[in-house]
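Before I ask anything, let me first share the structure, which is written out below as structure tokens.
One protein chain is absent from this view; the other protein chains keep their places.
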Amino acid sequence: MLTQASPKALVCIQCGKCTGSCPESGKTLFNIRMLVRKKQFQAAVEESLPWYCTSCGACTIRCPRDVKPSEVIIEMRSALIENGSVPLALQKALENTFVQKNPWGRSRNKRAAWAEKLDFEVPHISATESKRLLFVCCIQAYDPRCMVIPVNVANILNKGGVEFGVLGEEEACCGNEIRRVGEFGLFEELQEENITNFKEYGVKEIIALSPHCMNALKKEYGDLGIKVVHYTELLAPMIKEGSIALKGSYNKKVIYHDPCFLGKQNGIFDEPRDILKSVEGLDFLEFSRSRENSMCCEGGGGRMFFEVEATYQRNAEVRTQEAVDKGAEVIATSCPFCVMTLEDPATEKGILVRELSEILTEVL
Amino acid sequence: MSYVLVVAEVRRGIFEERNLDSIGLCALLGKDAILLIPEGDYGMNEQLVNGLVRVKTEEALFLNPLNMVNILEKVMAARGKPDMIVFTNSASGIELASYAAGHFNLPVITDVNGYDKERGIFFKSYYSDKIFGEFRPSGEGTFIITVRSGSFKENAAGKGSAPPAEAIEDVAANAARTFVEYVEEEKTDVDITKAEFLLSLGRGIGNKDEIPDYEELAGLLKAVISGSRPVIDKLWLPKARQVGTSGKTVKPKVYLAMGISGAFQHIAGMKDSSCIIAVNKDPEAPIFQYAHYGIIADIHKVRDALKGILKG
Partner (left out) sequence: MNLIVFTKRVPATQEEELRITGEGKAVDLSKVPFKVNDWDNYSIEEAVRIVEKSGGAVTAVSIGDAESDEVLRRSIAMGAKDGFLIETGDVLHDPNARATLMQNFLKKENVPFDAIFTGVQSEDDQFGAVGGILAAKLGLPFVSMVIGIDATESDHLIVRRELEGGLQERVKVMLPCVVSIQTGINEPRYVSIMGVRKASKVERKVFKAAGYQENVVNKIEVVKWVYPPKKAGATILSGELDGMCKELLGILKEKGVYQ
């Protein structure tokens, strides 16, 4: 059941805490405090502005009046969409999602192709006893760079004796980014399709590979009576108690980047850290802005699918530079969007970006 | 006397090279090719065909489907019905062919890319070029074909002698559709989605200073410059030239990618190009999985070698 948040814009006291934490403010024309003000007065907003938001959620978390500015943005975007005024690249992503159930427009029939890289068969969720569903995520099902993540996690779970199944080609985009860009109708269609499948197959637990998927499934799909976790929440205790044994060592300086949807929005900070710190030889470093203050990589809010006018320095560049300055050799993170946005500048600076499962796979 | 009528594709005094495919198809079928062409010096090798029918009319009138059907009526009145009428699969060819098919109530198969002589079937592309349909006309009688560029031209050969020529006159100009003027491509704002030939630059170019040399190459090739995201992010090229999911989706005739590795988001923006040529020094670059042709070499060296050849 979709509950549209009613942004209590009228209670906003214009304190500016939101703008103070916004990754886009100061360097772009986007000013979240001002946009909430405009909402209060029903004033017109320049059409390109709402598209800057990266949905990091910092504003909503810090607002002392629970205005939920990120929802204000979503509502503004929704109005633009109903008006037909959408950035072209985003239009394509939405149309692709409608036809093929993933924003990249790749064939739905190939959504399970990643599993062919495994040397064991992953059962369909209906064939499992535990009804534990591994929710793969669009970018990880199709993008060659990210496809290693489900492959790695499947291997790790298999080694750890954890039974799980997949929906395969029946999995549809979770809709997290779709909702963030304001296409409520499409979000509802995706949500309905996934929920119908969850119910039909009696899914009891969902392991999400992407923090974005986890967010949608956990917080925006309504009360399904299904436990939703990010895979790090499952693996961290398993590694601690030894059900997954780590053998080798990873002798590198690794700095951890908290993804917004895992960290500040869902409070999962320790599990990824525990996992990294349990790896022998790994020299763990922290960014100066970490945990709740982690710097958004700017991959959220639909910004994987479209560009905004930007002549400023990208956060990803700033972040990777800090990693270099701190002497890190690897930036570790646990979100595929962070991986993608950080990797370009990181490659130029000669530093690696690794998703947690990639590091784990090397020491299994 | 059995014959195939080849309707010439002409444009501003040029006899288009695509006509060789039409002529080649006739040779493959073993039939006489009679070329229908407006009068004027088109500089074509007339020995390629068995006969010429020159139409005493302006080129623009010839290319107007409303007049073409009258011209065809006159030809058929004089020579009898041809076995086949062939057009090139081009902006003018498809327009003329389809209108003629409707006017004369004839079968039409377009964009034919092959012919099986033994079985008398034409191959035609279907479903994003993933399937070929084996087509043939259902009955006897004249039918219309348009041929895909590059499909039959190697069959076109000189007959060794000058062909006989006739003339068609008194072609009335139909007022329901009239040619106004040609409009050249605007040189101001670039719209890479409208370009036929893109020379696309990736991170492999290394640095902004290399771009002017690539622009020179593009000028010599009459290609439009585009780029992948890293190049635009660095502001080496303007945003309007970005190809990829967050840039523009392009489908040019030729996409020449230089120094582009083929990241997924870039591929999504150009994978439907008719011909993808990739130049990259990394043989494992993913772009080679999507390209039709590849050159594994240093892109600067390829650029300089191409410029050397083009400048003579």
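To keep things simple, chains are lettered A and B as they appear, and every chain counts its residues starting from 1.
FYI, a contact is a pair of C-beta atoms (placed from the backbone, for glycine too) under 8 Å apart; a residue touches a chain by one contact, two chains touch by 3 or more.
Because the structure is a prediction, the values reported are computed rather than measured.
Q: What are the shown chains that the left-out chain touches?
A: A, B
Q: Which of these, A:Met76, A:Leu94, A:Ala346 or A:Leu360, touches the one chain of the complex that we don't see?
A: Residue touching the chain left out of view: A:Leu94.
Q: For the chain that's not shown, point to the residue among B:Asp41, B:Asp170 or B:Glu184 touching it.
A: Candidates B:Asp41, B:Asp170 or B:Glu184; residue touching the omitted chain: B:Glu184.
Q: Of A:Gly84, A:Gly161 or A:Gly350, which one is in contact with the hidden chain?
A: If we include the chain that is not displayed, A:Gly84 is the one touching it.
Q: Can you name the residues of chain B that touch the chain not displayed here?
A: Touching the missing chain: residues 11, 17-18, 65-66, 69, 90-92, 94-95, 97-103, 105-111, 119, 121, 123-139, 143, 149-150, 174-185, 193-197, 221-223, 252-254, 272, 274-278, 288-297, 301-302, 305-306, 308-310.
Q: Just checking the interface: what residues of chain A touch the absent partner chain?
A: Within chain A, the residues touching the omitted chain are 81-82, 84, 86, 88, 91, 94-95, 98-100, 105-110, 183-186, 188-189.
One rule holds in what follows: only the chains that are shown with their structure count from here on.
Q: Taking the mean of the CA coordinates per chain, how far is chain A from chain B in Å?
A: 45
Q: Which residues, counting only chain A, touch chain B once they are in their complex?
A: Per the touch definition, chain A meets chain B at residues 89, 92-93, 104-105, 142-145, 304-307, 309, 311, 314, 344.
Q: Give every residue of chain B touching chain A within the complex, in rising order.
A: Within the complex, chain B touches chain A at residues 229-230, 233, 235, 239, 242, 245-247, 249, 263-264, 268, 286.
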